[in-house]
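Apart from one protein chain that is not included, each protein chain of the complex appears where it belongs.
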Amino acid sequence: MAVELIEKSGAQIAQEVRSSNVSATEVTDATLAHVEAVDGAFGAYLTVLGDLARAHAARVDERLRRGERPALAGVPIAVKDNMCLEGTRTTCGSKILEHWIAPYTATAVARMLEAGAIPIGKTNCDEFAMGSSCENSALGVTRNPYDPTRVPGGSSGGSAAAVAAYEAAIGLGSDTGGSIREPGAFCNLVGFKPTYGRVSRYGLVAFASSLDQIGPLSRTVEDAALAYDVMAGFDRMDATSVDRSVEPTAGALLEDLRGLRVGIVREFDTKVLGDDLDALYRQASRDLEELGAELVEVSLPTADYGVATYYLIAPAECSSNLARFDGVRYGLRVDGDDVRTMYDRTRAAGFGAEVKRRILIGTHALSSGYYDAYYVRAQKARTLIARDFDRAFARCDVIACPAASSPAFQFGAKSDPYSMYLMDYYTIPMALAGLPALSVPCGWSIPADGSVPMPVGLQLCTPLFGEKLLLGVAHAYERATRHALARKPSLEDVRA
Amino acid sequence: MPQDIIDIRYVAKLARLALSDEEIEVFGRQLGDLLGHVNALAELDIESVPATAQVVESRNVMRKDLLAPCLERERVLAQAPQRQGGFFRVPRILAE
Partner (left out) sequence: MNSTYEAVIGIECHVELKTVSKMFCGCANEFGGEPNTKICPICLGMPGALPVPNAKAIEHMVTTGLAFGAAIPGFSKFDRKNYFYPDMPKDYQISQFDMPLALGGSVKYWLEDGTLHECRLTRIHLEEDTGKSTHAGSGDGRIAGSSYSLVDFNRAGVPLMECVSEPELHSAAEAIAYLESLRRTLLALGVSDVKMEEGSLRCDANVSIRPAGASELGTKTEIKNMNSFRSVERAIDNEIARQIEVVTSGGRVVQETRGWDEVNGVTHSMRSKEEAHDYRYFPDPDLVPLEPSCSDIARLMAALPTLPWQRFEQYTAQHGLGPKQATQLIDNPSLGAYFDRVVATGGNPHQASNFVLGDLSRLANETGVAVGDSQISPQDLAELISLVETKRINSKIAKELLARMWEGAGAPRAIVEREGLAQTSDSATIERFVDEVMMSHEKAADEFKAGKSNIVGFLVGQVMKASRGKADPALVNELVRKKLSR
């Protein structure tokens, strides 16, 4: 019985636990047993928190006995390892933090736990969330549950793989340029990045502070909504979290799209993505239309500059955010006979190539003589990109476009950094504008080489703070198309 | 827009990163390529455009001047790469 149980959505599990058909402890034990059995194959987790998970489960069961009915009672969650959870290792997939134990808990994680969720473990990610495949992790390889020869996407690849392989019902990820939406698309999941400032960043190890945003990865839109409702809202510990009431979304999921205008982006010609993806995205437009939406063409002329803009702003911020990893207070130290040498060696040994590249380019973009030409210019381009969206949303309620430049690729396929950066071509503009956006399964790509079909994601985006509409639309689409279910593996498949 | 070159040695010094000659060569090439791509921003007419540092429009977000619990020293120093008594210890600091 527990076996089918962990195949269920978070909403269903919470329902079962709240109505005492099953205890949080049973769900937790079942999940841990499953992780034990399969994670060797997928490498979703860097740290499995068996004891902590059971302790939380016991606490939830106790709360239920006292008559409480927490929203996420007993829901097993996977936490990306760039979020602090007091007393647990928080590595960010980096050697420099490999053994660091967080002395406090991130606000978003704390809110999930307070709502009854069970922390199964900390998941792998690209080092400091810099990457789109999880290949930049210094601490482990994570495989795509749909085809272990392929990447799970990134940077939140571990959380995506965990949820896709039933090692958790909901995964927490962080999205800076597409790090939730892209792995969501790669792993047949809903990957949701809320409006910047909606979910507190306190306790999320910073990559690019003006872009980072925490969000859920889940097997259903309803679960994404549940997690969002729990995590969203002002936090006095994060000065950039927005102090504005949150409208619950879980109860407001749409069944159809009548009266809504869906914007199709003129500049995003899906032909360039190949015939199969082109066909899938055209079908997606037709499906949205059939749900009652009116399709309108919108234009994002500056979106094409998104990647260039992003790769100045994000590295600039990261070059400063990662300065603190210096071997003085915590983390790795490689000794030298003076502080300067110790710094140089510690950071050289502690950071991987991609992190070094971004620190270097970011330092360059901020250095004297280049600041205006690079950093300031990028900030101005950011303004133009945001204005494009303002204009577009004057003509439509939601924008639909690809979630990634391709389905999950083979390990090592993107050895050239820039080709990897282009994976986020469609997700970066929304990140720069701070908009809420998500990827939802929209079909399957059948590789010509006859290898396993891989999931493809549709990206939906609404204006700032439009989460309620965004999730509503995604739900209607999911419900009507049921793409995710088409080739969803059963637990048995996952075990095999 | 500046040309596609980056003084890797200078930047690595600022960023406190010891780089091998090979890294200097490889990163230099890769970052040169990247600069080549980002230089496309020169095509945008941005003179009159205001810079966006943040998308949130909040202002004056502050906290009351109140005490909050501190961390227990032992817990913190237990994770220090090197400590001496109640202090963090670092190698000698050369006057720069």
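Lettered A and B in written order, each chain numbered from 1.
Keep in mind that, in the parts below, a residue touches a chain if its C-beta (ideal position, glycine included) is under 8 Å from a C-beta of that chain, and two chains touch if they have at least 3 such contacts.
Just so you know, these numbers come straight off a predicted model, no measurement behind them.
For the chain missing from the display, the contacting residue among A:A11, A:V79 or A:C92 is A:C92, taking the whole complex into account. Only one of A:Y330, A:Y421 or A:W444 touches the chain withheld from this view, namely A:Y330.
If you put the hidden chain back, the residue from A:F42, A:Y166 or A:Y202 that touches it is A:Y202.
Touch with the chain that is not drawn comes from one residue among A:S245, A:S368 or A:S415, which is A:S368. Even with one chain removed from view, subunit A keeps its contact list with that chain: residues 82-84, 90, 92, 97, 100, 102-104, 106, 201-206, 208-210, 236-240, 316-317, 319-320, 323-324, 326, 328-330, 339, 343, 363, 366-368, 371, 375. Residues of subunit B that touch the chain left out of view are 10, 13-14, 16, 53-54, 56, 58-71, 73, 76-77, 84-93, 95-96.
Rule of thumb we're sticking to: only the chains that are shown with their structure count from here on.
Averaged C-alpha coordinates put the centre of subunit A at 23 Å from the centre of subunit B. Listed in rising order, the residues of subunit A touching subunit B in the complex are 100-101, 103, 196-197, 210, 236, 239-240, 242-243, 302, 305, 307-309, 311-312, 319, 323, 326-333, 335-345, 347-348, 351, 353, 356-357, 359-361, 363-364, 367, 369-370, 373-374, 376-384, 386, 417-418, 421, 433-434, 464. Residues 1-2, 6-8, 10-12, 14-19, 23, 27, 30-31, 33-35, 37-42, 44, 46, 49-56, 58, 61-63, 71, 75-76, 79-82, 88, 90-94, 96 of subunit B touch subunit A in their complex.
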